[in-house]
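Supplied in C-alpha cells, the structure appears directly below.
After this line comes chain A, so read on.
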Amino acid sequence: MPKIEVDKEFCKSCGLCTVQCPKKIIKIGNVVNSKGYNIAEQTDESQCTGCKLCAIVCPDMAIVVYK
Partner candidate 1 sequence: MSKEFIKGNEAIAEAAVRAGCRFFAGYPITPQNDIPEYLSKRLFEVGGNFIQGESEVASVNMVFGVAATGIRSMTSSSGPGLALKAEGISNLAGARVPSVVVNVARGGPAIGTILTAQQDYLSATKAPAPGGFKCFVLAPATVQEAADLVYEAFDIADKYRTPVYVLADGMTGNMMEVVELPPMRELSELPSKDDWRVNKLEQDGNFRSISSYSPTAEGLQEMNEASEAMYQQWDKEEQRWEAFMMDDAEYVVTGYGSSGRIAKSAVKELRAQGIKAGLIRPITLVPFPKDAFDQIDYGRIKEIFVAEMSIPAQYADDVRWATKSKLEIISVLTSGGVILETEAIVDAVKERV
Partner candidate 2 sequence: MNVVYGSPSFTSEVMGTGYCPGCGHGTVHKLLAEVVEELSVREKTVLCYPIGCAGLGGGWTNLNTLSCAHGRAGAVATAVKKTNQDNVIIAYQGDGDLAAIGMAETMHAANRGENITVIFINNTNFGMTGGQMAPTTLIGQKATTSPDGRDLERHGAPFKMAELIAKLEAPKFVGRYAVHDAKNAIKTKAAIKKGLQMQLDKKGYSFIEVLSVCPTNWKKNPLDSAKYIDEVVSKTYPLGVYKDVE
C-alpha cells in the first residue's frame, strides 16, 4: 500500500501538502518538532494513492513517498 513519511525536522507546517492531497488525508497534526512547528501527518494511510503531489509541492523535501 502506498504511503508517505514526513520528516519531522524538515517539516515547517506550511500546509501546502494538505490542500494538494486529492484525498484530503494530510493535515497539520499535534506533534511539534524541535523548531516548534506542528508537523504534517497522514490521517488515513489506506486511502493514499502514492500520487506524489504532496511531496512535489513541499518546499522542504520533508515528504518521502512509498509505493
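Selection rule: all candidates are chains of the complex that A comes from, given by their letters.
Operating definition for what follows: contacts are C-beta pairs under 8 Å (C-beta built on N, C-alpha and C of every residue); 3 or more make two chains touch, one makes a residue touch a chain; residues count from 1.
It should be emphasised that the depicted structure is a prediction, and the values quoted were computed from it without experimental measurement.
All listed chains 1 or 2 share the complex with chain A, though the touching one is 2. Residue ranges of chain A in contact with candidate 2, taken from their complex: 1-3, 9-10, 12-16, 19-20, 37, 50, 52-61, 63-67.
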